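Missing here is one protein chain; the remaining ones are kept as they sit in the complex.
Our next item is chain A:
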Amino acid sequence: MELTMNIVKRETQPLKNSNDVVLARQKVRQWAIELRFSLVDQTKLVTAASELARNALDHGKGGSMTAEVITSGAKSGLRLVFEDQGPGIPNIDLALKDGYTSASGMGLGLGGSKRLVNEFDIQSEVGKGTKVTVIRWK
């Protein structure tokens, strides 16, 4: 049986330019510290956030990141939701493959950030946008 998730706090950061990506990283770092994540876990989470925020900016033509501190039973974690109203991803399996890129990155953004978190969900509709949800549990 799945335990219900409670949202302790939530904040949304717009992603309209590359400076917003820096602000998103700082927000995630700050909350990860508050949750007492280890330094390595903080770094993984912030790096994943950086990749996904840049994706929303470069591929999705801008969007937002919503950060949430969540609890489920005795455990707590950080959930990050990246949303854009960009062109969407026609082939998600392909986009998750390392080395696949349609922009200026190294093609590690999606697949790489998936490896840096505990839970990863991506939903995309062509012409409507993309929503990526990640969770890292403490």
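Just so we're on the same page, a contact is a pair of C-beta atoms (placed from the backbone, for glycine too) under 8 Å apart; a residue touches a chain by one contact, two chains touch by 3 or more; residues count from 1.
Convention: contacts and distances are computed from a predicted model.
A single chain of the complex does not appear, and UniProt lists its protein name as "STAS domain-containing protein", one of "STAS domain-containing protein", "Cytochrome bd-I ubiquinol oxidase subunit 2 apoprotein", "ABC transporter permease" or "Nitrogen fixation protein NifU". Interface note for the absent chain: among A:29, A:61 or A:138, the touching residue is A:29.
Where chain A meets the omitted chain, the residues involved are 18-19, 21-22, 25-26, 29, 39-40, 42-44, 46-47, 50-51, 54, 98, 104-109, 111-113, 115-116.
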